[in-house]
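To start, I am sharing the structure in question, which I have written as structure tokens.
With one protein chain withheld, the remaining protein chains of the complex are depicted in position.
And then chain A:
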Amino acid sequence: MQRLFAARSVLGNAVKTRRRQHLSSLSSSLLFDETQLQFKESVSKFAQDVIAPHAERIDKTNSFPKDVNLWKLMGEFNLHGITAPEEYGGLGLGYLYHCIAMEEISRASGSVALSYGAHSNLCINQLVRNGNTSQKHKYLPKLISGEHVGALAMSEPNAGSDVVSMKCKADKVDGGFLINGNKMWCTNGPSAQTLIVYAKTDTKAGSKGITAFVIEKGMAGFSTAQKLDKLGMRGSDTCELVFENCFVPEENILGKEGKGVYVLMSGLDLERLVLAAGPLGIMQACLDIVLPYIRQREQFGRPLGEFQFIQGKVADMYTALQSSRSYVYSVARECDNGKVDPKDCAGTILCAAERATQVALQAIQCLGGNGYINEYATGRLLRDAKLYEIGAGTSEIRRMVIGRELFKE
């Protein structure tokens, strides 16, 4: 028996820490079938091996690693085109699988997950849902393989929650449109080759004047401005987009002229659902750090985990995670069955994001002084978690969407 323990620790050190403790393996069976569980295990292994080792450095240097191409590696693992048709290299699966992937990537690195979500859902999935055949053939294969990075831009410096009041305009010219204006908060903006941009083809028609366009890096008149210096999600490059008489050909309209608001709003529902898996991963990452810590760290001659206050905290963290998880995956299943309810899509991210911030705060608290130094990841987890209360529609907007719908019914 002694050799068993010794061999185990040698094996553990020799093989890179490939698998972290699978914490919620009991209740996962409530949410997933066998195949989904297998997938979750597999992505988890991949994310912990390939992405997690870079997480701290990505945050410190505010950029993706230069020595490995994470986009390509995720592409090789077939993670980008989960919801895209097989003919373009996708998997033709649904949002449940996409959320599973998003959660496990987020568990490894919040920044990588956010960029991944913007690429695979905001850009790729919008092309899948709204693109015509030639657009899909032109843009999807490289995006799905990870050779190209995708992005989406709707917000502007003066149009965030009030996105419909956007000023970026697209004036009709011979053969296409000239776009003028600025876009703000564009995730992947600095590195994206393919961007979906919303602009007003009719500035007097309010929401009915919005059109969605596919922009390519290198188009004359399109440039990116400063990379933003963010509180969290550092490394998930975000920047301002600048359009100065940028000519976009007619065939680059995504959907129909003047119908951009439908592309935008329906896309937002699914964006909220998939991104809701981001805070789930962060909450899981918090437990991954806190549980071993409270078993090891002793005060007053006993492990921290024997004290009721700490037990209370981890119980709250655990139930917040599990309940948010149940909500997210149930809604994902419904969306896969074709029933997309904006209230629930907004509800999942409203719920998960706010819980994640609280869980991250408690994670710092459980670690005490150690939680306050950057040697431990808990600080980064809090900074990353906070974004999810703001991006993809602030918590306030989400509440408004849900409340307004309930009032109408």
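In this text, a contact is a pair of C-beta atoms (placed from the backbone, for glycine too) under 8 Å apart; a residue touches a chain by one contact, two chains touch by 3 or more; residues count from 1.
Note that in this section contacts and distances are computed from a predicted model.
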**Request:** Select, from "V-type proton ATPase subunit", "AP-1 complex subunit gamma", "Ferredoxin" or "Electron transfer flavoprotein subunit beta", the UniProt-recorded name of the complex's unshown chain.
**Result:** "Electron transfer flavoprotein subunit beta"
**Fill in**
Sole touch to the unshown chain from A:F77, A:F307 or A:Y376: residue A:F77
**Fill in**
Among A:K45, A:K208, A:K230 or A:R333, contact with the omitted chain is made only by A:K45
**Message:** Using the document's contact rule, name the residues of chain A that touch the chain not shown here.
**Reply:** 1-5, 7-8, 11-12, 14-15, 17, 19-22, 25-26, 34-35, 38-39, 42-43, 45-46, 77-78, 82, 91, 93, 97
